[in-house]
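The following block contains the structure, expressed as structure tokens.
Of the protein chains in this complex, one is absent; all others appear in place.
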Amino acid sequence: MTSSIKKIGVFTSGGDSPGMNAAIRSVVRTCAYMNVECVGIYRGYEGMMEGDFKPMDARSVNNIINKGGTILKSARCTEFRTPEGRKIAHDKLLEAGIDAFVVIGGDGSFTGAMIFNQEYDFPVIGIPGTIDNDIFGTTYTLGFDTALNTVVEAIDKIRDTASSHNRLFFVEVMGRDVGHIALNAGVGAGAEEILIPEENLGLDRLLESLKRSKKSGKSSSIVIVAEGDKTGKNVFELKEYVEEHLPIYDVRVSVLGHMQRGGSPSCYDRVLASRMGVKAVEALLEGKTNLMVGIQDNRLILTPINKAIKGHTKIDKELMRVSEIMTT
Amino acid sequence: MTSSIKKIGVFTSGGDSPGMNAAIRSVVRTCAYMNVECVGIYRGYEGMMEGDFKPMDARSVNNIINKGGTILKSARCTEFRTPEGRKIAHDKLLEAGIDAFVVIGGDGSFTGAMIFNQEYDFPVIGIPGTIDNDIFGTTYTLGFDTALNTVVEAIDKIRDTASSHNRLFFVEVMGRDVGHIALNAGVGAGAEEILIPEENLGLDRLLESLKRSKKSGKSSSIVIVAEGDKTGKNVFELKEYVEEHLPIYDVRVSVLGHMQRGGSPSCYDRVLASRMGVKAVEALLEGKTNLMVGIQDNRLILTPINKAIKGHTKIDKELMRVSEIMTT
Amino acid sequence: MTSSIKKIGVFTSGGDSPGMNAAIRSVVRTCAYMNVECVGIYRGYEGMMEGDFKPMDARSVNNIINKGGTILKSARCTEFRTPEGRKIAHDKLLEAGIDAFVVIGGDGSFTGAMIFNQEYDFPVIGIPGTIDNDIFGTTYTLGFDTALNTVVEAIDKIRDTASSHNRLFFVEVMGRDVGHIALNAGVGAGAEEILIPEENLGLDRLLESLKRSKKSGKSSSIVIVAEGDKTGKNVFELKEYVEEHLPIYDVRVSVLGHMQRGGSPSCYDRVLASRMGVKAVEALLEGKTNLMVGIQDNRLILTPINKAIKGHTKIDKELMRVSEIMTT
Partner (left out) sequence: MTSSIKKIGVFTSGGDSPGMNAAIRSVVRTCAYMNVECVGIYRGYEGMMEGDFKPMDARSVNNIINKGGTILKSARCTEFRTPEGRKIAHDKLLEAGIDAFVVIGGDGSFTGAMIFNQEYDFPVIGIPGTIDNDIFGTTYTLGFDTALNTVVEAIDKIRDTASSHNRLFFVEVMGRDVGHIALNAGVGAGAEEILIPEENLGLDRLLESLKRSKKSGKSSSIVIVAEGDKTGKNVFELKEYVEEHLPIYDVRVSVLGHMQRGGSPSCYDRVLASRMGVKAVEALLEGKTNLMVGIQDNRLILTPINKAIKGHTKIDKELMRVSEIMTT
């Protein structure tokens, strides 16, 4: 393969997610395999602007496939949103002889890459790394599968104590704008009700459901609430609301928080990351740019970054129905 | 919905896999939701022939979604392979007023169901439950995802000790006829080489790879071997072969064994089981029969059982290539 | 052994903890082994007053040793604190022919048992089941070891994301009155600072420590805070305080909550529960009463319940020193 690209940068950006290290490893090793140099860029766009670079060979990514977080660190960077910031970053990349980059991150990180590509005709490929699974153009984002397992394992523990005391728990999971984690983990954890940002089920319906649940002989209940739940109440307000209207229930709240972002990636996320890293480097070497690698029907596909950014993932209506049937 | 089906039987058959309980729960609760009676049949076809039945309502499947194994037990039954055996089973089903059944299992279990359907025009729907992922008509079988996580977690532990002692490990995983577990878990665990039933990479190639691995500075190596590896050598013979030809290596063997079939199902397997159970009951109530529920491109599909049985899953060439690149 | 005790009741009371099921199993099986009848009492003193009893044989406790929570359920019961309540309970026990009971729980549950014993000369033995490890007369309570593992696993995940973003996390763990979980899990998780109810390290010291931590090159920090931390500030107030005084830090909060009470018990807790159950039944059959089973120097000992209640566990000064040295 004769490509004009001789040195590829790789970095992680935005919120971290399990599988990012596996993706870095894959990009680095694919470069080694293809005899292209690879450079790690620390702390995303921030490190890019500071020239915080480190050459990476195949051995430099030993034993990271199973580690959560990102060895290249991540950051959110406001300065890169300005033309001046991007100019500085471009200079640093040129200086280091970097011809192209692979960005592992979410929406915001892709937007930056796309603008940078347009301004400097700099080849960029994105790999979707976020636990939220909210990127258009891929059925799964890196870290989503791991986060779901983390959530259901935590709720399995909570259920132990909930059913020992016949209690009702509200468990808040991540998902400010999208309910994918809440819906999938809710079904997986056998939740009695799932509140997500996409749908307002209404508080009356929640009360009805809880009443029915009690009547049907259930001794305990778990309600999953996405951060951005559309009822407009946060999880503590929900507790108060329910205790007021259904005093029969002894309600507890658990906010799972940042542990959802960490942990050793699941096998699925490790494999997906490995596949995406190969695809990303290959795309760059084939002269492609401004694309995001995604997976659909278990095959890798490429989607223009602007589509990935503008598109919206939809909540799965079939799964919502499954959820409802399961709480019979 | 006016369906002639009033009472549905459900059972698990063949080797057990994580997610079977979640599928049982889903079938039972969907029946309850649809106001159809549901009967659990113990120990697969064996229990069917003995009339080992138990009515199941929505509460009878509380707190099983996260349990490995199968509360209905499973068995392999040779007598059901005879017309006489199936006659007995049919009588028992009629006696109990069971109109249709959902069978959760693999190839062998589906073959029995198909013949039974043909002989007695008895409505049957299959749900693919096996860790091997070797069923045509579905991208994933129930339990595959969980088994992969079990395997990579075990190999992560083995790698700790392998890299502490600069050792080579051969790790045998399940897969007598298919290498899906070996290939996926091998990539997920960062294995240096993966030996599967579908491809004979040749022992020379293995030695070459191990020599190269040593030279490239790797301090330890993990080789994944599927039970049915095509080199024709089992994992202990491989150890001897390598020690003879590459005395530099201190080789150890680990056979992961039956723990791969157990454990709490992953979120993915729980959700998949929940979805498949709903689909299976709905299909029966819509008058469908002799079909297997599968998942493709994250959507549920129905495949004629005879196709599911005869079809072959193929090893993923792209993933084999990823595996090769990753071991650079 | 000729004992006047023919039928023993067993129940769990107060907050549940991992290992309670293993202790129930042990009491039930020891009774079976000793040819004494055993009766499960549901929902602690509440169920005792309602006569919510169930005979239990050796097989009734199959497959529960590894389950979190308690199959006998638990509850806090205010009515049992009154003489009238205890009278009702005593009548119910007599009616059912129960001669003695084993109570698995914490301080409050033991107090009830002690008074009951004094009033009715009813033989009682306690098994310390609480994650807080705050019972005098035993080095470990049932569930403490499991809770520590749950906490460090959660913090390991949080650290992934903390070190990817160079952040400071305040993690709140259980322990309203005692800091055993905080101190042990803090050392185990490699926390930079640990705030416990027993000691007021002072907020200035915390700021000093965090400044020093930054200077020494640490890229991220975890501070463990027990619920009842003596600084008098809750975890969210601490966040605000630190952000105000050390704006260099990007602070996040995580409240681990009720998942700490659940989960499959560790091997240690399962073995301890099995041992304590045997000891408790043996003590009753030997005519002993009003004692709590404890473990000290890996040997089982018996402590008068009133000592267990009045005594105080102390925070381990040596471990506090270890904690300080480790954060160098």
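Lettered A, B and C in written order, each chain numbered from 1.
Just so we're on the same page, contacts are C-beta pairs under 8 Å (C-beta built on N, C-alpha and C of every residue); 3 or more make two chains touch, one makes a residue touch a chain.
Here the structure is a predicted model, which means the values were calculated and not measured.
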| item | value |
| --- | --- |
| Among the chains presented, those that the missing one touches | B, C |
| From C:Asn66, C:Thr82 or C:Asn200, residue that would touch the chain that is not displayed | C:Asn66 |
| Contact residue for the chain not shown (choose from B:Arg159, B:His180, B:Lys218 or B:Lys239) | B:Arg159 |
| Touch with the omitted chain, as defined above, among C:Asp121, C:Asp204 or C:Asp297 | C:Asp297 |
| Touch with the omitted chain, as defined above, among B:Lys7, B:Arg252 or B:Lys288 | B:Arg252 |
| Hidden partner chain, residues of subunit C it touches | 25-26, 29-30, 32-33, 58-59, 62-63, 65-66, 139, 145, 148-149, 151-153, 156, 159, 163, 184-185, 187-190, 216-218, 264, 266-268, 270-271, 274-275, 278, 296-300, 316, 318-319, 321-322, 325-326, 328 |
| Residues in subunit B touching the chain absent from view | 12, 15-16, 18, 20, 67-70, 73-75, 150, 154, 156-166, 169, 219, 252-255, 257-263 |
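Note that in this section only the chains that are shown with their structure count from here on.
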| item | value |
| --- | --- |
| Touch-based graph of the chains, sorted into line, ring, star, complete or other | line |
| Inter-centroid spacing, subunit C versus subunit A (mean Cα positions, whole Å) | 35 |
| Inter-centroid spacing, subunit B versus subunit A (mean Cα positions, whole Å) | 28 |
| Distance from subunit C to subunit B - Cα centre to Cα centre, in angstrom | 39 |
| Numbers and ranges of subunit C residues touching at least 2 other chains | none |
